[in-house]
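Yeah, one chain of the complex is gone here, protein chain that is, but the others are all in their spots.
Now for chain A:
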Amino acid sequence: MSARGRGARNGVLKRMWRERSAYGFLAPGLILFSIFTVFALGFAFYLTFREWNILEPEKPFIGLQNYQDLVHDKDFGRSIINTAYFTGASVPLGMLVGLCVALLLNQPIRGRGLLRTLYFLPTVTPFVVAAIIWKWLYNGDFGLFNYYLLKTHLITEPLVWLSDKNLAMPAVVLMSVWTSVGFSMVVYLAALQAIPNDLYEAARIDGAGAWARLRYVTWPMLRPSTLFLMVMGIIGSFQVFTQIYIMTSGGPLNRTTTMVYYIYEAAFKFYEMGYASTLAYALFLMLLVFTALQLRLYRRADV
């Protein structure tokens, strides 16, 4: 080892010593993080090479068997499609509605503060509570949605939202959009208020109408927020669980079995921790790739 290398390391150690109180403050968080995240991640990786049933005393090493099973698992494929469907529908929709509401609430209208609060409310409502309420709303016989849809003659037969194999996923998406709109709205509102007014004035002088101003000023200025919401939205949607668990349990006919719900079933219905860990790592890998791609886009948008 060269003298320079040693010197550099000494420098680091010296600095760490000087700033030791900072580490003291960081320690509780770091310790918890190490035990419950880093260790758990490592242990889960170890589990992927074993047939690890909670109840069985033997936890044999099976090499890459779990990964091999995963490749041939049709249900897992189905859960990826379902997850993609959910994400592809709920993320853009939630952002679009959030943007519209933000644009509206950025205007000087009466009761603006109250409206902003109202739209944000679903975001802070516990998911479980929201899911149970929506389950009632969707009920075919006494649900509020059917009541109004029938009353306004939009439908002639009540819809059995959560028990219809084609409607169940859209129903879950709709509920999820409702919970996510508040967050996109807040992010967009903040971004809207940061756009300098001179840009609009300049555009007006150039003869730009309302649409042109939105298209050529607002939208480009919102791009970082849009990308931010997309990254967060995709990460969040890929991990959708609570709504599914409470409203459909993955049914009917596995039409709403998403990846995390499938992992949950493998782990806590069949106690196959090894396989569940393998599934979780597959999900992790997908999210990693997605996020890396998006962050590159994000960085480019930032300049």
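Note that in this section contacts are C-beta pairs under 8 Å (C-beta built on N, C-alpha and C of every residue); 3 or more make two chains touch, one makes a residue touch a chain; residues count from 1.
We take it that contacts and distances are computed from a predicted model.
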| item | value |
| --- | --- |
| The complex's invisible chain, by UniProt name, from "Multicomponent Na+:H+ antiporter subunit A", "Carbohydrate ABC transporter substrate-binding protein (CUT1 family)", "Aspartyl/glutamyl-tRNA(Asn/Gln) amidotransferase subunit C" or "Dihydroorotase" | "Carbohydrate ABC transporter substrate-binding protein (CUT1 family)" |
| Among A:47, A:99 or A:162, residue touching the chain not depicted | A:162 |
| Sole contact to the chain not displayed, among A:92, A:122 or A:140 | A:140 |
| Residue numbers in chain A that touch the chain omitted from display | 53-58, 139-141, 158, 160, 162-165, 168, 248-249, 251-254, 269-271 |
